[in-house]
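A protein chain is absent from this complex, but the other protein chains hold their places.
Going in written order, the chains are labelled A, B, C, D and E, and every chain counts its residues from 1.
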Amino acid sequence: MKTVVVTHVDRAPGNAIKQLEELGTSTVHEALGRSGLMKPYMRPIYAGAKVAGSAITVLAQPGDNWMIHVAAEQCRKGDLMVVAVTADNTDGMFGELLGTSLKARGVSALIIDAGCRDIIPLTELKFPVWSRAISAKGTVKSTLGAVNVPVVCAGALVNPGDVIVADDDGVVVVPRKEAEDTAAKGIERVAKEDKNRARLAKGELGLDIYNMRGKLKELGLEYVDRLEDE
Amino acid sequence: MKTVVVTHVDRAPGNAIKQLEELGTSTVHEALGRSGLMKPYMRPIYAGAKVAGSAITVLAQPGDNWMIHVAAEQCRKGDLMVVAVTADNTDGMFGELLGTSLKARGVSALIIDAGCRDIIPLTELKFPVWSRAISAKGTVKSTLGAVNVPVVCAGALVNPGDVIVADDDGVVVVPRKEAEDTAAKGIERVAKEDKNRARLAKGELGLDIYNMRGKLKELGLEYVDRLEDE
Amino acid sequence: MKTVVVTHVDRAPGNAIKQLEELGTSTVHEALGRSGLMKPYMRPIYAGAKVAGSAITVLAQPGDNWMIHVAAEQCRKGDLMVVAVTADNTDGMFGELLGTSLKARGVSALIIDAGCRDIIPLTELKFPVWSRAISAKGTVKSTLGAVNVPVVCAGALVNPGDVIVADDDGVVVVPRKEAEDTAAKGIERVAKEDKNRARLAKGELGLDIYNMRGKLKELGLEYVDRLEDE
Amino acid sequence: MKTVVVTHVDRAPGNAIKQLEELGTSTVHEALGRSGLMKPYMRPIYAGAKVAGSAITVLAQPGDNWMIHVAAEQCRKGDLMVVAVTADNTDGMFGELLGTSLKARGVSALIIDAGCRDIIPLTELKFPVWSRAISAKGTVKSTLGAVNVPVVCAGALVNPGDVIVADDDGVVVVPRKEAEDTAAKGIERVAKEDKNRARLAKGELGLDIYNMRGKLKELGLEYVDRLEDE
Amino acid sequence: MKTVVVTHVDRAPGNAIKQLEELGTSTVHEALGRSGLMKPYMRPIYAGAKVAGSAITVLAQPGDNWMIHVAAEQCRKGDLMVVAVTADNTDGMFGELLGTSLKARGVSALIIDAGCRDIIPLTELKFPVWSRAISAKGTVKSTLGAVNVPVVCAGALVNPGDVIVADDDGVVVVPRKEAEDTAAKGIERVAKEDKNRARLAKGELGLDIYNMRGKLKELGLEYVDRLEDE
Partner (left out) sequence: MKTVVVTHVDRAPGNAIKQLEELGTSTVHEALGRSGLMKPYMRPIYAGAKVAGSAITVLAQPGDNWMIHVAAEQCRKGDLMVVAVTADNTDGMFGELLGTSLKARGVSALIIDAGCRDIIPLTELKFPVWSRAISAKGTVKSTLGAVNVPVVCAGALVNPGDVIVADDDGVVVVPRKEAEDTAAKGIERVAKEDKNRARLAKGELGLDIYNMRGKLKELGLEYVDRLEDE
């Protein structure tokens, strides 16, 4: 690991980021061709938050949050910090003081593949965090890591400047150059879903709306009144 | 696996289902002789929901929700869908569109041994889901499964028409033929507990209410002021 | 295992317990030199509870809550019950009836390295429980354990009379004799943090407040505009 | 749960059992239409064992092996004991003494959804066990369970008399009435695989042997020399 | 946490340690009244090792093996090192070089609630290690811990000088003062088991040897030819 801080980060257009935030993770993940999702153990510390932002990435040692302080300086308003750790860890590497600091700098959220603490004050502060654990376990500041290098966070590759979308369904990474295209595809998708939702709400079946019956029959799905014997 | 849809399902009496819903999972599980409980990793997507209904069962492939569409057609008002998967999986195999569809058909809840997504819209829709995970991960529709065959869901055997009781404490399966008897036993149990609760609330000890002292002494429980040495 | 109930428990001064409760787990854990924390799988059954109390310890068999009844008699107002189990278990070993009993006796909370049930009634009762699982699984009363012996609960050693502090961030064990000293250190810590919080809220960086730049440079942290090649 | 011992068990034909044993779990699982597999956490205590036999089922309480003693009496030569537990548990519920007893009665193996101990003596005895854990943790004999009732073991439904096939790849349950048919299908499958193996060993590609190229193209798989840009 | 090295350790009599080693973990755990067992995730890096020794305890930070070097100096011939970590961790905190060092000083084994690496060279060296993971992940040497303080390792309390018994079934901790008594009880137990083993090997049932039939009947165990209906 190079112990380096990269100071230049290219970001996606603000408009695309805004659209991706509105679309939410489930739609964005589909629009990306079902890729880019972090593992589902990443959960928000409080319900209802919905954010998108440009990733400032951190590679930290387990139980050592020094690099988060270093990364704070690299953040701009609207950024979102993504912290990957070099080994599985649940220590509370982020808490209220760091939340206060990031919020003051306009950072919109933190994504951390480790633990978070001070969840009551962070909730009052309205600073959303997605983490793999909640833990009061404090941390040291003794070993270097890196800022703004490509990282693997909760199973997903994140490059600095990628757009992170996070809500109650999880966290999705949109490669920076695909942000606009993905937003466009997502908007189309929503329009189509709105039509289908209206039909489903009236009691029409997906079997009919999506024309599934023929294919199911062809593949051999059989309808019987009762199972024999068993 | 037979790729089959069984269209006839015998259901338990509506009155027994209603009583089981009121009793809740903890009481029902006891009334069943402490059996029929799904594993505790099954959690509701929002707090406070309490349902019971006749099981429409689905056996699906991991990451493939095709059979849920097929099963929707087999549901009647008051039914509850139970989705088992052929391998451990956390993909978001159920979301808002399917929730809209099931709700329109009178289905009261979904139990799925995989992931759920769109939890904010599903919560607004008041369509409760118990799942092993929350995940934005989308799914395909490509491999057949089965509907209304016996399935193992979260460690519990579910036959179509069994009564499923679900609340914040978990999910219990009541074999269809035992529904009335179980409801009756549960009601008795509650009456007894009400008496004991009143005594406990006044500060009486379980040790005395349940006459435990003699048995404890007989088995050798010793009371000492302090541990020696240690 | 000695099947014994120890009836004498030395407790920490009430004032220190009160102070530790106000400080909360994250601060107390730091004030203890980052020790004494239970594993982060211990979660409260409802958000927002914050308690501290003297530990009445229970060593129980998996799926057997008999010793909790025995221990109830040993509790005084302000105590807090800690239940360790001899093997990993998620059964709902504690529910509303026991909660009613403990509340009637002035116990402030339960910490259990197993499952809890009746979470809706316990929430209404305002009796907080930290547990490793929520499960409707009922239990037997057939094998002896011990009360007020040293136990290992969720990875932490608990001696009877130790002060347990619990909130949304987790559960911390403060050795009885270190209670006052830890409270004092925690109060100092909070004062210091208050100052830093004010500076961070204004946008000052932790890098500067904590004088980190020199040390980071010395250890070789490099700042570059872009990564070469990659 | 009924606390009952069912003494009559119908078994599959010995010839089919023998054939299923030779086929092994991977082939049998395919021949069954990819169903009946226990979860992969079930591992043999030593490598190289390969068995099949008629299931004598046990439903036990966690940490209580009393019912295994009861079930021993119900076993015939060539049977195989399957132990399910009412809650997740890793206690060493089976060891050398019980292994000696079962071996003396002609039982060919034990499948247990809990822990096993004495693995060195059991290995010397050549009594194979598939378990979810290895643990020296001893057990009590205090609560009743059931013998020869349907059980869910490691996620699979097992009826008494079903054929269990176990080897280094895992454990498969073949419903008794499907034993002969499954064996026949497995034998066919092996013959076909033998031909394909010979072609693959010469360097032919599965792409060609299984005629996959057309379908892949039709679904849109693209071949490119390099990814653009990325 | 006090960052301290305690240089004086009281040890159990060598004869008792030798006897406990011969008895093995399953017997010792029973002789201790079924207590003192580490969690079953602790596994040996190679099969067949069987050791006992006096515990030299280490409390280390996750991913930091500095204190193991410090503890090496405190070991005598026949000791056994036990490493606890302040947070769950699987890093390879111990490898061949440290194994060479400990072996040279007469240490008989290492027990570590984290990862181990170099397992091929350690196996060749015949230096047994019980660990929670195998991992090539290297570690730093930057944060202090403690040596010869009481630690919780894999769920068990270990005081310096306690006797650790480890084999293929797991790891058991025998409090120093109970070593001789436990060894004596274990020897008795083995004698009794030898008699029972001989009877079981001849095909006698545990049901008869242990006189279980009366008690089973009394508790209500029923024998039926077939289950009704189901």
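Just so we're on the same page, a residue touches a chain if its C-beta (ideal position, glycine included) is under 8 Å from a C-beta of that chain, and two chains touch if they have at least 3 such contacts.
Because the structure is predicted, anything quoted here is derived from the model rather than measured.
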(request) Would you mind spotting which of B:H29, B:K103, B:K137 or B:R176 touches the chain that isn't drawn? (result) B:K137
(message) In the whole complex, not just what's shown, which of E:K141, E:K202 or E:K217 touches the removed chain?
(response) E:K141
(request) Kindly state which of the options B:S26, B:Q61, B:S101 or B:N159 is in contact with the chain not pictured. (result) B:Q61
(message) Across the whole complex, list the residues on subunit B that are touched by the chain not included here.
(response) 61-63, 86-91, 137, 140, 142-143
(request) Considering the whole complex rather than only what is displayed, give the residues of subunit D touching the chain that is not shown. (result) 25-26, 29-30, 34, 37, 40, 43, 47-48, 167-170, 172, 193, 196-197, 200-207, 210, 212, 216, 219-227, 230
(request) Quickly run down the residues of subunit E that touch the omitted chain. (result) 2-8, 66, 69-70, 72-73, 90, 92, 95-98, 100-101, 103-105, 115, 117-120, 133-138, 141, 144, 149-150
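FYI, only the chains that are shown with their structure count from here on.
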(request) Look at the interfaces A-E and A-B and say which one is made up of more C-beta pairs in contact. (result) A-B
(request) Indicate the whole-number Å distance between the mean C-alpha point of subunit A and the mean C-alpha point of subunit C. (result) 30
(message) Give the residues of subunit E touching no fewer than two other chains, as numbers and ranges.
(response) 34, 86, 88
